Structures are given as C-alpha cells and as structure tokens.
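Contents: one structure, followed by commentary.
Note that one protein chain is taken out, while the other chains of the complex remain in position.
Showing chain A:
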Amino acid sequence: MKQLRYTFRTLKRNPLLIFVTLPGLAFGLAAFLLLSVYVRHELSYDQQFPTKDRVVRIVNHVVEKQSTENEPICLRDAYNEIPAKVPGIEAATQLYRGWDVNVDTKTQRFEKKELLYADPGFFKVFGLNLLAGNQETALRDLNTVVLTGQTAKQLFGTTDCIGKVISISDQPFTITGVIKKLPSTTHFQFDLLASMSSVHPERFGGLDFFTYFLLNAHANRAQTLAQINRVNSDLMKPWAAPFDMKVTSETEPLTRIHLHTKADYDLSEKGSLGSIYLIAGLAFFILLIAMINYINLYVLHGEKRIKEIASRKALGADKRTLAKLFYTETGIISFFALFLAVWLTGIARPWFAHLMQRSLPASELFSPSGILIVLGFLALLVLISGAYPSFHLSGINLVTGLKGQRDTRRKRSPLSILSVVVQFSVAIFLITSLVVIRSQIHYLKNVPLGFNASNVIGISGLNEETKAHAKTIQNELNKMPFVESTAYSRHRMGSGSSGQGIKLYGNTTGSFHGINEYRIHPGFGKTMQLRLLQGRFFDDRKTDQQAIILNEAAVKMLGIKDPIGKLVIMHTDPMKIIGVVHDFYYNSSSSEKIAPLALTNYDTGLQYFFFRTSGTFTKAEQKQVTSVFQQYDPNFIFSSFRLTDIYNDKFAGEERVLHLISAGTILAIIISFMGIMALSIFTTVRRTKEIGVRKVMGSSVQEILQLLLFDMLIWVVAAMLVAFAVDYFALNNWLSNYANRISLHPGYFILSGLLALLVALAAVGWQSWRAATRNPVDALRYE
C-alpha cells in the first residue's frame, strides 16, 4: 500500500513515465491482445465438433504430366463403397455444394441463401444434434431440408417449422429439422442443408463430393486410413484413365483442414499459415518494441534517481530492499499498463471487428489463454526491467551517487543503443513491407484483365420461366438505349468453371489435356469485350453449337499451329475451332497464371444474365430492366453484381492482412516515436552542461544540432541496414507466390528509409533544437 503511494508520486513527478512509458506499453499490449484474437480464431477452426479427432476427409492428388491438382473432392462411389470395404469406419457423409439459392416461402422471397447437400450420416459424423426434428431420418428422403435456427427465424420468425414446405430455386422442399448455426470457425457453412438424394441424379457421375468419414474409436487408425486411401485410389482409376492421369488419395484430419489442407481450394476460404505467422510476428514485434521501450525508459528513469537510491543506501537499505522497491514499482506500472491496455482493447473492438468482418464478443477478446499469455509477458517484463536497476544501481558508488553522478564518460548505454536499433529495425521492416505489399496489391488490381469488366452488370437468381425465355429477354433488353449489349451464360467471369478433357481430333495415341470450360451463349464475347486474336465469336447459326473458342493458353497447350477450322474432341464429339481469344482472367485472380480455357455454345441452360451499360445505370433504368424480367417471374427482385466488384473482392484476404499490417505499423511507429523522443529528452538533459560549455566555447547552434542528431541518426541508419536485409529476403519470398509481381525496386527501400529518418528526426529534432538554442548561462546554472 505504501509502495503504491510512492509509485503514484513517482509517476506524478515524472511525466515521461506517465505519457510515454505507460501508454507505450499499453498500446503494445492492446495490439497484442487484438492480433492474438485473429491468430486464435484461425487456430480454432473445426475445434468445436465433439468428434473432431476421429473425422477425416479425402483429398485426391490428380497428376497429369507435370502438373498436379489437389482436389478435396471425390466421386459419389467413395460414399457408396468405402464404408462397406473398410471396417474401421463408423459413419460417412459427403457434402455437395449447392451455391447460393433463392428461397421462397408462401409469402416472401429470400435471396442468396447458402445451400449444402449432405447424407443422413452428417449429424453422426460431426457429432451434431438437431434443435428440432429426427436426426436419423432428417436427410433421408427426397427433397427434405434442414434449416439453421437463424434461417428458420428469418423465414418463419420461429424455429418451430418442421413439416412446412419452402421452395428452393423453384423446387419444393419439406423442412425436417432445425440445427444451430455452425460457428464462423467451421470450414463449411450453410443456411440450408438439403438431403443428398435431392441432388439431380445426373450430377452423381462427376468428381464433386467432399467426403468425410468418422473412424471407429477402437479401430487401428493408421491401418484404417491406409485402407481408405487404397480403396479410393482404386475407385478413381476408371475416372482418371481416359485422361492419362494418375490419382493418389490421402486423408486429412478434420482439425487440420483449415490451415494445413493440401487441397487447392476448399468449401470456405482456406486459412493461410503465412498470414498467421505474419500477424503473430507483428503482434510479437509490437509487444517487443513496447517492452524494450519500457525497459529502456525505466532504466533511464532509474539513472535519474541515483541520488535517491544513494540516500536510501546511506540510510541503511540493502540490495534486497532496493530490488524489492524496483520490482514493486515496475510491477505496479505494468499493472496500470495492463489496465489501460484492456480499456484500449475495448475501445478498438468495434473497429477491429469491422476489419475482421465478423462479430467479436468480449469473451473472445479476453479469453483466459490470451490474458494468461499477456500476464506471462508482463511478468517477464517486470523481471527484466526490475533486474537492471536492482543489479546496477544498487551497486553504485555511494560517494559519486550522492552527487547524482554516474560514470559520466559513457555517453550512451548499450541498452539504449539496442533499443534504438531494435525499434527502428522493426519499424523500418514494417514500413518497407507495407509499401511493397500495398504496391503489389495495387499492381495486381491493375493487371489488365484481358477483357473490359467495367459497366457490366450481372443478374442472378433467375427462375425456370425466365431461363426458358432468355433469348426473348435478350432481344428486349438490347432495344433499350442505355444497354450496349447483353449476354447470358452458365458460367460467369470471376467464378467457377467446368473441368474437362480435350485433345486434337484424330490424335488417337495422345491423351486428353485438362481444360476449363465456360458454357456461354452468343453475345458473351461482345458484352465482355473479349479480344479476338483470330476467327470470330459465336452467333445464332446452328453449327455453332458444335463450335469452340479457345484462349491463347489452350492453343499453346494443344500445340496447334493454325487453329481456325481444326477439330478437337471435348466431351465425346468433335468440335470445330472458330476463334481464338487473348488470354483473360476468368476464374482466377491476377495473382495466378491464366489456365487453358474453352468457350462452348451447346448448353441450353443458363445461370446468369449480363448487360453492358453505356455508363451510368440509373434507378429508372433499373426499373425498366426489372419490368422485363417480371413478365416471366412476378416475384423477380433485381439482384445484381458488378464484375469490377467481383475482381476487386478477390484481394479481400490480402487487403485484410494489409489493413492489419497498416494498423500494426502505425502503432509500431507511434510507440517507437514516443520511445525515441523520451530517450532524446533523457540524453539531452544529461548533456545539458556539455552543450552549455560547448556553446560558451563558441560552438554554433548548427554544430550542436549536428552533434546531437548524428548521435541518434547513425543508429537509425544501422537499423535500416538490418531491416532492409531481412526485408529483401522476406518480401522476395512473399512475392514469389504471385504470377504477376512487382520487382523489388530500390525505390521502395529508399522511400521507407526516408520515412523512418523523418520519424527519427521528428522525434529527436525538437529536443535537440531546444537544447542547442538554449542560453548557455541557464544550462550551466543547472549544476
């Protein structure tokens, strides 16, 4: 209690401690708390399932010549045959993606609900219980569906809706169960879970099914997994043979899927170990800066009170009592800092939740494990910051100590040098990374897409009636003055395509090449403004249904010299090449290479309608478009997307990380800035007399400024070299993940180096200026 009082007084008399040391540490701790939420969130994926340790999923590694594709999906046979052949399997389910659908109740339409199909074993495999309904039979019958509680409330205002009928994409489904919505840390999400038997039988032939098994707790795990792999590899053989591909199967434990899956894609955005390391490193570095700052300032503060310590010693204090003094004092200050940090974290919560794009309950922010880690760091901090003064100051020479002096020959302690170098290394490292990552993302966004995405509006959520009259609607829309052209298609830009095999017609010995397929209709090429290299786009002539348009990559893969008019085999029939288009970014973002693509025109179905406007698209014009669609679908709601948004969204993950790094960098700069400023205040005060004497001896203000600034800036430059070396390797490594990338221009380093120098100059400049311009008489009277 007594000590608490003294500490308060010490703080009150030392504004540097209150305004720099305390908040600096608090900022560091708050940043650490917040960033650890991100890390913990990523690490907690799929941990909530009671059966998590016994569930595995199959991944197929499909090898074709040099390239390997890693598919998290299986044939339907995997579900039908593997459980019967492998004894250690207790339950099995497959998931089939139904994408976003519209749901109609008797009174209302709800858009963009996530639909997933699953087998009856779903609940057993994942150990889930229904809130309502019978989980044995819930997913057994044709056209039955289980809703999440959230969806049920939205649709009916209650979860009591068993037996009601809803229509999903114009198909009637009976509700057989309600289940609690899965937490956001699940690698699959759904609003509606329909029975697998409701999937159109035509679809069961393809490689489309995410396959999960619950292993028997008593079975030999290694043996069971080996059996699953072997049986599935066998099942894949007939599928792979015609393409001359080889498939090896592998199982992945459920809890490792989010971060460690070998699959190229997944049911939800894959976690990135790199980002986790990045964010964890960021959190650690910010805390490190804050801690070093704190220790350094506390030690400097200790040197300032040498007189007090000497007095205490003369009064009979021994090493132990002094150590106790330092430890309790730094302990109390750290405790205040923790308090402040918790408060800051609370303030930053909504902003951080917005950044993470999800809700962030306080319980998650202040989890026991997070608090425990922070307390651990604080304990370490108290230990170090208390130890230095305890060992060094309590051993001072009392005679000089009482005069308030201590080894005046040394200008700067190694600790402050270390503090400057470490802080600025980290800050410069972060600044450079930020500059480069920002430029890279900017660059990726501006890589020409190969077509014109601006002013193209897409419409989804079409009903069967509308689809049947697509041609008529297209003609009507084309008549509108603000519409430049229209198109409709099965696939859309920026989204999934169909995987196929292709080879030149007449090539009997060669094998099929893998290729992506977009099924489109005439008008697509013109609306998207694809750029023809040779030939022409599709038009309405009958023969075009057996025609194909390839992109450059596909032509190169097939090795065709003069492609127009040549025949290729895709599916089973020969198709005539009528055009070649320049490569354009279709389903991949510009971070990857453009894969071979075929455009076809035989599919009568469609998912999307597109139209290119001549510029602005007003509300009145939207009404006109809506009225056209409403002729065929009275419930039609204008639900559109812009292609530009879709392409920009591809970098959402990168941008989220970028925002985190930006915030972290700004924080690191603020903490370093405050730390260096405090350091400069301490050193200039210490050198007040020296400066006074120098001025009396005739030194100019400029010379003194040079002296003081050089003393600090030389270490900033040293820090720069360290940071740049690390940056060069780290950033080159990061950039190598991208097919399109900027090169590490020296300009980036110069820019961030200048920025760091500016920060350092701002931090020490003012103090130095004040010291240099002070009347030397005042300075000398100081003694």
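In the analysis below, a residue touches a chain if its C-beta (ideal position, glycine included) is under 8 Å from a C-beta of that chain, and two chains touch if they have at least 3 such contacts; residues count from 1.
Here is the rule we go by: contacts and distances are computed from a predicted model.
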Among "ABC transporter ATP-binding protein", "Cytochrome b", "Transketolase subunit A" or "NAD(P)/FAD-dependent oxidoreductase", UniProt-listed name of the chain not shown: "ABC transporter ATP-binding protein"
Hidden partner chain, touching residue among A:Gln47, A:Gln150 or A:Thr321: A:Thr321
Option touching the unshown chain, where A:Leu225, A:Ala310 or A:Val374 are the choices: A:Ala310
Chain A residues that touch the omitted chain in the full complex: 2, 6, 9-10, 13, 307-308, 310-319, 321, 397-399, 402
